[in-house]
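What follows is a structure written as structure tokens; I'll ask about it next.
What you see is the complex with one protein chain gone and the rest in place.
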Amino acid sequence: MDIKLQADDLRVRFATRDGMVDAVRGVSFTLGKEKLAIVGESGSGKSTVGRALLKLHPASARIEARTLRFGDVDLLRADEKQMRALRGRRMSMIMQDPKYSLNPVMRVGDQIAEAVLVHQKVSKAEVRERVIAMLEKVRIRDPQRVYDLYPHEISGGMGQRIMIAMMLIPNPEVVIADEPTSALDVSVRSQVLSVLDELVEERGLGLIFISHDLNLVRSFCDRVLVMYAGRVVETIAAADLDRAQHPYTRGLLAALPDIDVKRPVLPVLRRDPSWLTQ
Amino acid sequence: MSQPPAAPAVPAVADSAASALQETVRRALHHLLRNPMTLAGLIVVVLLVAAALCAPWIATHDPLRQDLYATLQAPGAAHWFGTDEYGRDTFSRLVYGARTTLYIVALVTVVVGPVGLAVGAASGYFGGWVDTLFMRITDIFISFPSLVLALAFVAALGPGLEHAVIAIALTAWPPIARLARAETRSLRKADFIAAVQLQGASPMRILVRHIAPLCLSSVLVRLTMNMASIILTAAGLGFLGLGSQPPSPEWGAMISAGRRYMMECWWLVAMPGAAIMLVSLAFNLLGDGLRDIFDPRS
Amino acid sequence: MITVDRLALSFGDHQVLHDVSFDVKEGEVFGLVGESGSGKSTVLRCLAGLHTHWQGAMRIDGQELGHRIDRERCRLMQMVFQDPYGSLHPRHTIDTALSEPLKIHGIGDIDDRVCDMLVKVGLNPSFRFRYPHQLSGGQRQRVAIARALILSPRILLLDEPTSALDVSVQAEILNLLEELRLREGLTYLLVTHDLGVVVHMCHRLAVMQQGRIVDTLDSELLRTGGASHQYTRSLLAASRSYQREAA
Amino acid sequence: TTPRGQLVIGMNMNNLLSLDPAGATGNDVLGVVANLYDYLVELDPHDLTIVKPALAEKWEIAPDRNSLTLTLRDGVRFKSGRLLTAHDAAWSLQRVLKLNLAMASPWKSYGFSKANAEQLITAPDARTLHIVLPEPTDPKMVLYTLGTSVSSAILDRDTVLAHQKNGDLGAAWLLTHAAGSGPFTLTEWRAKDAMLLDRYDGYWRGPAKLRRVVMRHVPESLSLRFMIDRGDVDLAAGMAAPDIEALKHVGRVDVQPVKRGNTYYVALSLKDAKYADKRVRLALRKLIDYDGINTAIMPHYGVPHQRPVMSGLAATLPDPGYKLDVAGARKLLAEAGYPNGFRTTIRVLSDPPMINIATALQATLAQAGIDASILPGTGNQVYGSMRDRKFEIVVGRGGGGVEPHPHANLRAMVYNPDNRDAARLTNFQGWRTSFHDDDINRLIEQAVRERDEQKQLAMYREVQQLYDREVGAIQPIAQMVDTVVLSRRVHGYVGHPSATTLLRDVYKD
Partner (left out) sequence: MSGLKKGAGAWRTRLLSTAATLLGLLVLTFFIGRVMPIDPVLAIVGPDADASTYKQVEAQLGLDRPMLVQFSHYLGELAQGNLGTSLLTGNAVSADIARVFPATVELATLAIIVGTLLGVPLGVYAASRRGRLGDHVVRVISLAGHSTPVFWFAMMGLLVFYAWLGWAGGSGRIALAFDGAIPRVTGLLLVDTLLSGNWEAFASSVKHIVLPACILGLHSMAYISRMTRSFMLAQLSQEYILAARVKGLSEAAVIWRHAFRNILVQLLTIVALAYGGLLEGAVLIETVFAWPGFGQYLTNSLLLGDMNSVMGCVLLVGVIFVTLNLVSDALYQVFDPRMH
């Protein structure tokens, strides 16, 4: 399996009002042509890892790692210019909430087109064609019309698909999806996921799927990283999730109310301080 | 050793009502230490207060003492900042002027804050005809040439600092009211307001205890930032002879009287001018800082 | 206990609720599910008295509900909101939040009641003087529940009380709610979009779509696959897990 | 720099309101009207008591001193082309009285009125104007009024009547227009911006040397100073003292002070119980720092003067030499029952030097324990409160003094024939301050009727002594000086003490 992304002992610290906060404390993983999930409770550092890979952090963040490579690029040494060349073109990120992640005063088509135009000099007509083709690909009906809509004129599910189109149109090798469906309805969710799934299949890209929905991850991804307090406590094939070893993972699974099994009381996660250090 | 982020993100605090306040103070202090600009602003404001309180000890002369035979003397050992057209000591007047300035600041805050807050919050909370009425009134006051209002008010009540300041306040509340209204309108929909409504709280109670305190910080911040222009407007009224009455050492009036001599006696304008600038700069910096302290989003 | 009869509501030209009717029995947990925007929260808000311009009828114990909030209604029925971060006043301590309803209703013995309540929802009374920002999401939701219960209502309206929370915390809150219900004999009207939660908590549920109730059924049916309505089935399918063909 | 044939005057034109001779108040308008219109006689700017012929070739005072006969010169034409006759003159004077606006007041003080104007002011023929005095008075005074008051300008009757509206005798039109025979015509007037006067080529004395006079509104003294310094203005009027002082040292300009008949004074209201007490008034007289004020504040605004009659007249007594005497004042106050002083208010115009005098006064009052707060205001407010007799102290400027006659000052400042509130003699400062002394009143009345000059002089001197002894309500500090700064390119400018400065002989390099 060719390795697209490699992180070794990634650490992210934030300088805050109350001193330094360690958000990510030594995370290591590799990503090939696969769907890698990162799960964990809120605040465990999932998004921080995702953003660190794109170096999209505020000035207050310090990123350290033994290795942080993307293909042939050493992300740790890359300067802002190199990163810009990389972002979008080779590695991109789908954000959680289409409502806030699209520029409200720009036509959605233009926003997608922009992603192409940053990296390539193409004629206007050709860009439009490509955007419309991409919109079709993410199964948007009547893409000609949708091209000219503004973000507030489209529904959440559509917005998320536009987001996906925008991030995939430059044909990146790696896509980081940060909770791409948590703002969506269950019914729309599966549509969006299937679009994503199809594109991964088709283009052979590496997908990092950040989520806290274990049920979803189990069926959608290939491999799962379970994070707790800024560390990876367990890496496991998605299919084997039920056989997870770590008590944290197991606790998370158990706490999930199940449609099929009715339990009088839900087991509650008991945190063990030793998880922080192991 | 740093705290793991996922562990219950609750800082250890001693549990008492007082410690809640302590925590706020601690955060403010912390912020101050990390923001030299805010700190500088605070220092100047503290100095201003100190100068106002300790004026008699700081001033080298009686600020009102005239010496018509030693007028317009350049800064020197006898008079650090020179003397004015009546031979009064500029430095001492500047020091005593701190009182007036502080008085203006306090008076405007006391008038504008509550009025703007009350009108804005009521308007935003009740909506409907209350909103329409209050906003029309606000519109009237906004589109009223502020000078006309100020002049008219001063003319009606007679000249004097209080009246000038009240006049300024009359022209200064509408923006505050609008701010409070906007804030209230977004708060009105908040769940915690719905929650107290469900507990049977009266609108008055909700306005006073729940909404007003939340608008207060932005109102205060805005007021601090307006301080500069308020001091200057007071000076401007003084320029038209409607501000503080002689011989009160008000900085704006000092400038406006001193301007007649400014080509030959630069200190008469430069000194109070610098003082106004410094203080308004300080208030602005402090206002910026306060916004950062109050606003958790930043 | 609760009867909602042909409830209808419009905002401007936009009709949000169309003839919504259902009953909830005493001591029952009744679920209200449906996709986003289907009007679930709106039904709760009408019941609580936060919307006043509805049409139709609502009854508690056969007693007709007025359009405005009154003291009596407050003591009968309280609500817990979805977002624990938005439902507590950021500048009020827990103590202030909990004692305020008591003060409004002129109930004495405030200190004891507040402490008791905190214990009841599983919070250490030492939390009393903290501010919301010093609490985690789960702890805030406990405070919100405590606030709702401090006037000893008989009905709790729960608007997605756990959807902003982690699974682990969700479990704690759901357990707490169940425990309280049994202990205090409360009636719940629970809005959620998580069918797992519905099955876990509710006796019966109504499925809403675009402001209408399209299906009312026993939650047992849901679990055993006995749901017959098309829309209910599609919801169920979507929430089980991701299947490529489903989309 | 300014063009050759033009005189550019920079001044504050805020007080230039009406140009109608019947209603125009204020000093600034005098300078304009004097150049747009002609007067029957003129006063010599170097010695005001010398009356010189103008429209009137000669004049005669009847032996009984009850009437004046003026003979008008022939061939004078208005700008409209009409010949100026005695009928125009009579109508102009009657018009002032009929309209009964501000400028009727000197005429009313001689006993003229709306009702008697047509009988008393007559033109028996085209060149003779006959003025009968309704009451005995000093006819010289009337002559002075004819030479100085705006109300004495001679209007083109037909032109004015052509613009009459609703029988207003052209009052509305004349607010902003002029119809006279003077050396200049009003070409354009934009209120509070600029006024252009162009030469009238048919002027009977021969055309003026200047082609055009431009007055520009420059309210800020410092701006004016920069302008005259750069030569963008030829003549600057009404500048602040520091700027005049600075310009004294600039080679290209001259500073020309002109003494006026007005005084800067401190007025007390005898309505106020405190000041009704002579001792308190005397104490206040001792609490003015005459020397300090005149050294530090008054240069370019005024010269020391302490008498109610303006300096330079034969009747004027030398200054009594009042001085600041805090100890003496304290003693007097203690005697009057105010050992610890009292609180009072000073109303004052917020312009220099009045506000400065008030501030200085405030400081010296404080030395005797009197806590005075200053209420600055516009002239309207200050003099309004005086008219209503609602004030304690006013620092002001005024006192007649247009006519070079002691009576003019005394009438304005001292005379008060009826001290009742209902009398509303609002035009007399004496009434406004509620200062009333029968002896003084009687002397003033007698003096103006006295035919014997020596006796008259003696009476006027006695009035001043009495006023000193009785401690009158108004204490003059300085006599007004009007200082203009003018470029050395300007020649022939002679500032007139009555403000009727004539520009017809002015020219520029």
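Should a chain be cited, it is by its letter among A, B, C and D, assigned in written order, with residues numbered from 1 in that chain.
In this section, contacts are C-beta pairs under 8 Å (C-beta built on N, C-alpha and C of every residue); 3 or more make two chains touch, one makes a residue touch a chain.
This one's a predicted model, so the numbers in the text were calculated from it and none came from an experiment.
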Missing chain: touched chains present in the view: A, B, D
Given A:Val21, A:Ala61, A:Leu86 or A:Ile259, the one touching the chain that is not displayed: A:Leu86
Listed residues D:Pro257, D:Gly379 or D:Pro417, member touching the removed chain: D:Gly379
From B:Ala194, B:Leu223, B:Val269 or B:Ile293, residue that would touch the chain that is not displayed: B:Val269
Per the touch definition above, residue among D:Ala172, D:Val303 or D:Val494 touching the missing chain: D:Ala172
Touching residues on chain D - with respect to the absent chain: 2-3, 6, 8, 10, 14, 17-18, 23, 25-26, 100-102, 104-105, 108, 172, 175-176, 187-188, 190-194, 196, 214, 216-220, 222-224, 226-227, 229-230, 232, 378-381, 383-384, 386-387, 398, 412, 424-427
Chain not shown, touching residues in chain B: 37, 132, 136-137, 139-140, 142-149, 151-152, 155-156, 158, 228-229, 231-232, 235-236, 239-240, 252, 255, 259, 262-263, 269, 273, 276-277, 280-281, 284-285, 288, 297-298
Hidden partner chain, residues of chain A it touches: 54, 56, 59, 84-89, 92-93, 95, 97, 100-106, 114-115, 118-119, 150, 152-153, 163, 166-167, 170
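To be clear about the criterion, only the chains that are shown with their structure count from here on.
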Computed distance of Cα centres, chain D from chain B, in Å: 47
Chain B: positions in contact with at least two other chains: 9, 11
Residue ranges of chain C touching chain A (in the complex, touch as defined): 35-36, 137, 166-172, 174-175, 178, 193-197, 199-201, 222-223, 234-236, 238-244, 246-247
Residues of chain B defined as touching chain C within the complex: 8-11, 13, 15-17, 19-20, 23, 190-192, 194-201, 205, 209-210, 213-214, 296
Chain C residues touching chain B - in the complex, by the definition given at the top: 45, 48-50, 69-71, 74, 78-79, 81-83, 86-93, 95, 100-101, 104-105, 126-131, 133-136, 139, 144, 147-148, 151
